[in-house]
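What follows is chain A.
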Amino acid sequence: MLINTVMHVVLLAAAPPLMLGLIQRTKAWLTGRKGPPLLQPYYDLYKLLRKGVVLSKTTTWIFRAGPMVTLVTVLLGGLLVPFGASAAPLHFKGDVILLIYVLALGRFFTSLAALDTGSSFEGMGAAREVTFACLSEAAIMLGLLVLIKFSGSLSLNTMLRAPEEHAFAMLPVASLMLAAVGMFIVLLAENARIPVDDPATHLELTMIHEVMVLDHSGPLLALVNYGAAVKLFVFAALFLHFVPPVPMGSPALNWAVFLAEMLGVALTIGFVESLMARLRLTHVPTLLVAASLLCGFGFILMLR
Partner candidate 1 sequence: MLFILILIPLLASGVALLMPSDRSRPWLLPPVAMAHLVVALIAIDRHSKARLGGWLWLDPPGRLVLLLLSVLFVICAVYTTGYLRYREDRSNRVFVACLLFFLAAGTLVAMAQHLGLMWIAMEFATLSMAPLIYFNRTARSIEATWKYLMIGSVGIAVALLGSFFMAYSAMGSGPPSLLFSDLMARATTLNATWVRMAFVLLLVGYGTKMGLAPMHTWKPDAYGEAPGVVGALLAGGLTSCAFLALLRINHVCCAAGQQQFTSHLMIFMGLLSMAVAAIFTLGQKDIKRMLAYSSVEQMGILMLGAGIGGIELFGALLHMLNNGITKGVLFLSAGNIHRSYQSKSTDEVRGAMRRLPLSGTIFMIGFLAITGSPPFGPFVSEFTILTGGLQDHWYWISALFLLLMLVVFIGMGRTVLTVVQGRPLPGRPASAYRDRLLTGLPLVVSLGLVLMMGTHIPAPLAAMVHRAAVFLEVHP
Partner candidate 2 sequence: MTGTINSLLVVVLLVNLFMLGASRMRGLIHAAAAQGVILSFMPLLLAARLDWIAVVVASVTIGLKGLIIPRILHKALRDAKIKREVEPMIGFLPTMLLGALGTVLSLVLAAHLPVVGHPVSNLVIPVSLSTILTGFLLLTTRVKAITQVIGYLILENGIYIFGMLLLAAVPFLVELGILLDLFVGIFVVSIIIHHINQTFSSMDTRQLTALRE
């Protein structure tokens, strides 16, 4: 039990930048480039932490609080979501609602911090972020409903691990598949990946997340980047529960399977990003509505 918790916390704290590195490596490999080293995100964070901070005169404490609150919320979320078949460190009845609100709180502060700069540019990014969030949150809730219905529990720990605890034949495969596709779209959208947003550019027409954090610098930016990486990691872990799972074995095996699956997710994201073009901004809502619809279908199938 203790080992599980320690493992969970260590992974949550240390692994997220590695996942970013893996995605970048995959993309580089697929496009025939050499690409940055796997540990590049860590170097970047280290570099940023050593730099000074430039603060605009219009900003208030909110601007500084933004990255910190966001990081804390995603870390808290990460403690609620079980990694693979192992139990989550924190769990209680109804924590699924906490997860949704905690993530919303993080987004709220990121947007506030962006607005706090007083720049219309960053305000635009915040506007986009919350608009799309309305749609993707619906998808997350509908997706989670599928598992709530399946497990009959409101605790993430029980409901998310329900697929792992049943034999494959018992699973509502159709519902899970639908929800999985929906959740994957949410995973990409929430973490500003292609085809919704491009993490690699700073073109004003295309940005959502990057534009919000444009004014952050030094350690603050490091916090933002680290927070984003953790968020990606947590969403990936959440998404994995919708993929028809491998049956459970011993604790060590569980962790190995989880790590392998996370590697798979990173590779998949890398594939998607190299194969797809970014969508026109006007088409993003269509994609997100599709994600909600898919999760909704999954839920309706469960009701039958």
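On the choice of candidates, all candidates are chains of the complex that A comes from, given by their letters.
Here, contacts are C-beta pairs under 8 Å (C-beta built on N, C-alpha and C of every residue); 3 or more make two chains touch, one makes a residue touch a chain; residues count from 1.
Quick caveat: nothing in here was measured; it's all calculated off a predicted structure.
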Looking at 1 or 2, the one that touches chain A within this complex is 2
Would you tell me which residues of chain A are touching candidate 2 in their complex?
168-169, 171, 173-174, 177-178, 181, 283, 285-287, 289-290, 293-294, 296-297, 300-301, 304
